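To keep things clear, I will list the structure first and then write my remarks on it.
For this view, one protein chain was removed and the others were kept in their places.
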Amino acid sequence: MRGPFLLAIAARRSPSGSPHFFWTGTRMIIVTAVGTPADDVENIVAHVERAGLRAHISRGEERTIIGCIGDHDKLIAANLTRLPGVEQVLKIGKPYKIASRAFAGSDTIVSLGDAAGTRVGGSELVVIAGPCSVEGRDMLFQTAHAVQASGARALRGGAFKPRSSPYAFQGMGREALELLAEVRAETGLPVVTEVLDPRQVELVSEFADVLQVGARNMQNFALLTEIGKSHRPVLLKRGLSATITELLMAAEYVLAQGNTQVMLCERGIRTYETSTRNTLDIAAIPVLKRETHLPVLVDPSHAAGQAALVAPLAMAAIAAGADGLLVEVHPDPTCAQSDGEQSLTFAAFDSMMRQARVVAQAMGRELTVPLLV
Amino acid sequence: MRGPFLLAIAARRSPSGSPHFFWTGTRMIIVTAVGTPADDVENIVAHVERAGLRAHISRGEERTIIGCIGDHDKLIAANLTRLPGVEQVLKIGKPYKIASRAFAGSDTIVSLGDAAGTRVGGSELVVIAGPCSVEGRDMLFQTAHAVQASGARALRGGAFKPRSSPYAFQGMGREALELLAEVRAETGLPVVTEVLDPRQVELVSEFADVLQVGARNMQNFALLTEIGKSHRPVLLKRGLSATITELLMAAEYVLAQGNTQVMLCERGIRTYETSTRNTLDIAAIPVLKRETHLPVLVDPSHAAGQAALVAPLAMAAIAAGADGLLVEVHPDPTCAQSDGEQSLTFAAFDSMMRQARVVAQAMGRELTVPLLV
Amino acid sequence: MRGPFLLAIAARRSPSGSPHFFWTGTRMIIVTAVGTPADDVENIVAHVERAGLRAHISRGEERTIIGCIGDHDKLIAANLTRLPGVEQVLKIGKPYKIASRAFAGSDTIVSLGDAAGTRVGGSELVVIAGPCSVEGRDMLFQTAHAVQASGARALRGGAFKPRSSPYAFQGMGREALELLAEVRAETGLPVVTEVLDPRQVELVSEFADVLQVGARNMQNFALLTEIGKSHRPVLLKRGLSATITELLMAAEYVLAQGNTQVMLCERGIRTYETSTRNTLDIAAIPVLKRETHLPVLVDPSHAAGQAALVAPLAMAAIAAGADGLLVEVHPDPTCAQSDGEQSLTFAAFDSMMRQARVVAQAMGRELTVPLLV
Partner (left out) sequence: MRGPFLLAIAARRSPSGSPHFFWTGTRMIIVTAVGTPADDVENIVAHVERAGLRAHISRGEERTIIGCIGDHDKLIAANLTRLPGVEQVLKIGKPYKIASRAFAGSDTIVSLGDAAGTRVGGSELVVIAGPCSVEGRDMLFQTAHAVQASGARALRGGAFKPRSSPYAFQGMGREALELLAEVRAETGLPVVTEVLDPRQVELVSEFADVLQVGARNMQNFALLTEIGKSHRPVLLKRGLSATITELLMAAEYVLAQGNTQVMLCERGIRTYETSTRNTLDIAAIPVLKRETHLPVLVDPSHAAGQAALVAPLAMAAIAAGADGLLVEVHPDPTCAQSDGEQSLTFAAFDSMMRQARVVAQAMGRELTVPLLV
């Protein structure tokens, strides 16, 4: 799919050959203050025309409104506010381009590359589960087998951990990557793991099937650019207080490098409410599905911050139209090195999956949960 | 039900006969700063004992921690922070009492008082629908018939409207109340309408079956107290930036007056995200179900702010365990006096209800949608 | 002052004699989606014209933009979004009218009505101080004398307290009002106290010099309307999560009733940060000074929530251009019935005032602090 897609990008480049993509549909509207003298209006128009755009003037009873027609990359909206007489500058259109629903003809479907042919973004609801961190061989293999038995289609597990304290457990690093590859060989489950550093992209890409970008790195543009050059699918988590537009612009960084296999992940945003770790922005799911062709996953574990709330949030995510879930599971959460509070036990995960299957079905999505023996 | 319930309240009053309820389970813990001299610790203990409590002292390697045992209403936590040597005061336990799940033996079920016997909080998922404002007889009757035909069990409609602008439409007032009573007589649908002013509680109670307290009035304590004295069930909406604890404390104001028929309503909170009118705090549903015995409804219309997002949010609410929905419906949203952006057309509401029925079923809840003829 | 002011309002009424004020400078702009067919554009134009406005059409390369010229009160922006082809509706101009800086020729100065002629909004920086709640005669008189000696020009003190718990101290009510009047008689300090209930406006107006509207009641429109009919100056606090525009619209409710003596008060907003009780929005001061002619006060006590932070926030407020401060002071904060954590002792208040005098002077404002004896 990547071939024709890049062709499509090329076709939309601006004729001027600039490195900026030419995007259709943008309009800039300049609103003058009440009582702006004619000289100031002329000055604004001259500024617009110097940038090579045409100015379309609409004089109202007390305000003049100036529409700018042409290549908007040549005019910086913020600067216009500094011209005398300008009260407001309105920019119409979306800043994301390749990520935009209008760009692609249809929904992007991301293949996880496993023998089972797992595809995210289609009719199947895909559940990715596993421990927050890889803490050792036994716990990883146990967890992989358990989540697979309950219907998970991919394994998550952190090798490099972004911790707010430099004194906290930072992950097992390369050793964890090797264990993940080993467990994939045994179970066939594709492996999702986080990359923290542009210098690790190559290493992690060797072992992982999906590169995860964590919430704290959503606007780590050096990392996004490096990942955009890799051949691995990407799971991009929404930043702690990122807007939906910023999430799509972060995706745009990856897409603009030619890597089109991007999955977005809502994981809760930071608000004043403290009864949960984050506030799951459930509406982000339908908003994203409207704005972009990329698949949308939900991480109920980080949103909830407590194991008991994970299942209700997971059900809500499925009902709101998510394409998949990312869930933390641990053999014994009382001993977890990280996220013990929110990790599900095997039994709790299995029970969640059985309920998820019914809700997915109600929403017209498939979720296969192996039968109890 | 009210009789034995008030008895239960009485039984829990503190033996001292104080107007404060005696609540079990509260503990206050005073943490001293590292290196606090013994004199300061003694002074803190003396302060605690003067209030009639016992102080339980635990000396650690560098900090002393003082547990306070006894009637905590006599000691104000905030004040303790002003004593020399106090670094932090921790209050254990929840400030809500009657609203607390521990208080009631079982879930509160609120009867709407109609002939059909609609009950909120039981196995049925109850949908309340109707226009934002009552704008006239025809539109009200049309809407009532339409929502009833699609399965709504109660009618919402504003008579007095809280508008952020004094120049906006403020509702038809008493005339709207009379129309609501008329349409109830015709359809049998119980009527839910908002009260804004303690002076209107009596008037609105004459006509309405359920008194709604809007988000902006969630901490209008004069209004809550007045409503607590009425005999009508109450639909209490969460404030724009109220915590879940504050919502329960607002319910407590109503409950403490003896009115136990309180339904809570999550309707979105204010965050930095602007792609929706508010951010629906979907996790509030399971958190409230854990904390309180009161029924929990969701208003997807005000959370979304756009008609196209109402159905996905409604499905999410059902999947997360809501006991019911509050939905805005209008015969012609392009002409609505208020909330035109988010009101569903009759067709869109009907379609939402048919999907809701399937999701409710998946969650083990009943939602009866009349068959298509 | 009220006479000519109301005349000015009258002069700006719309010629149609509608109860809505005719406001100059509003413009509505409708943006169509890329590729909207001509029929849809015509339909939008027809909708605009049916409301009696003129439509000014600007066709860009891919979008059409429709400016609406005429009386915008006849067209509801939100409804337009429901018409096929409409992508966005932009409303230019501010919704507040009488509160707007453009409305008044100069800054509003509010006289507190005392013999000393205290005026808020002029060159003097006015400090209002006193206990959170009136707790008794002695503490009130002591505090009044102390804050006056340190340079306060008015006394604050709660008679009716809005408490998040129905079980907390609710204020001494009428008795407190009488004590406040008594202490005013003795000291000459004008008295500021909160009104919670429209039914109390008359009673409180009898005793108080300034009616305070608390943060929780900023959008209690019944209360605002009642206060708008009184003859007392108003101190209107910003709601917990109110935008600056909403604060000005709340002021507009009071102003629209003819009461023009409104002072605004920034007191911190609710954010995710928990190291302070609220986050003081210091930028609200210059934004309000630009948008409105009304005086702007700051309450550093509620923003801080801790006594040690009150002085730095007070200095910041003065430096950012505030017209005055509202500060909580208590003879013994360890025994306060409310807000003990954040109340200043007499000594701390005096020290704050001495520093405030120097900063005020640096900002070209007067603050008279009596000399130490």
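Just so it is clear, A, B and C label the chains in written order, and each chain counts residues from 1 on its own.
As a working rule, a residue touches a chain if its C-beta (ideal position, glycine included) is under 8 Å from a C-beta of that chain, and two chains touch if they have at least 3 such contacts.
The model shown is predicted, which means the values in this text are computed figures rather than measured ones.
**Q** Which residue among C:M28, C:L83, C:I98 or C:I244 touches the omitted chain?
**A** C:I244
**Q** Decide which residue listed in C:E175, C:E206 or C:E273 touches the omitted chain of the complex.
**A** C:E273
**Q** If I consider the whole complex, including the chain that's not displayed, which of B:Q88, B:Q142 or B:S205 touches that chain?
**A** Considering all chains, including the one not shown, the answer is B:Q88.
**Q** Where the complex has a chain not shown, which of A:F103, A:F207, A:Y253 or A:F349 is the residue touching it?
**A** Hidden-chain contact among the options goes to A:Y253.
**Q** Sort through C:A304, C:L326 or C:V369 and give me the one touching the missing partner chain.
**A** C:A304
**Q** Could you pull out which residues of chain B are in touch with the chain that's been left out?
**A** Here the touching residues of chain B are 24-25, 27, 29, 31, 34, 56, 58, 60-63, 65, 67, 69, 87-88, 90, 92, 102, 241, 270-272, 274.
**Q** List every residue of chain C that touches the chain not included in the displayed model.
**A** 241, 243-245, 269, 271-276, 279-287, 290, 303-304, 308-309, 312-313, 315-321, 358-359, 361-363
**Q** Considering the entire assembly, which residues of chain A contact the chain that has been omitted?
**A** So the residues of chain A touching the missing chain come out as 19-21, 47, 73, 76, 78-83, 95, 97, 162-167, 196-199, 216-217, 219-222, 225, 239-241, 246, 249, 252-253, 256, 270, 306-307, 333-337, 339-341.
As a working rule, only the chains that are shown with their structure count from here on.
**Q** When chain A touches chain C, do the two copies use mostly the same residue numbers, with over half shared, or different ones?
**A** Same residues, largely: of all residue numbers at this interface, over half are found in both copies.
**Q** State, to the nearest whole Å, the distance from the C-alpha centre of chain B to the C-alpha centre of chain C.
**A** Taking the mean C-alpha position of each chain, the two centres sit 27 Å apart.
**Q** Just how far, in Å, is the C-alpha centre of chain C from the one of chain A?
**A** For chain A versus chain C, the centre distance works out to 40 Å.
**Q** Two or more other chains in contact with one residue: find those residues in chain C.
**A** Residue numbers touching two or more other chains: 241, 270.
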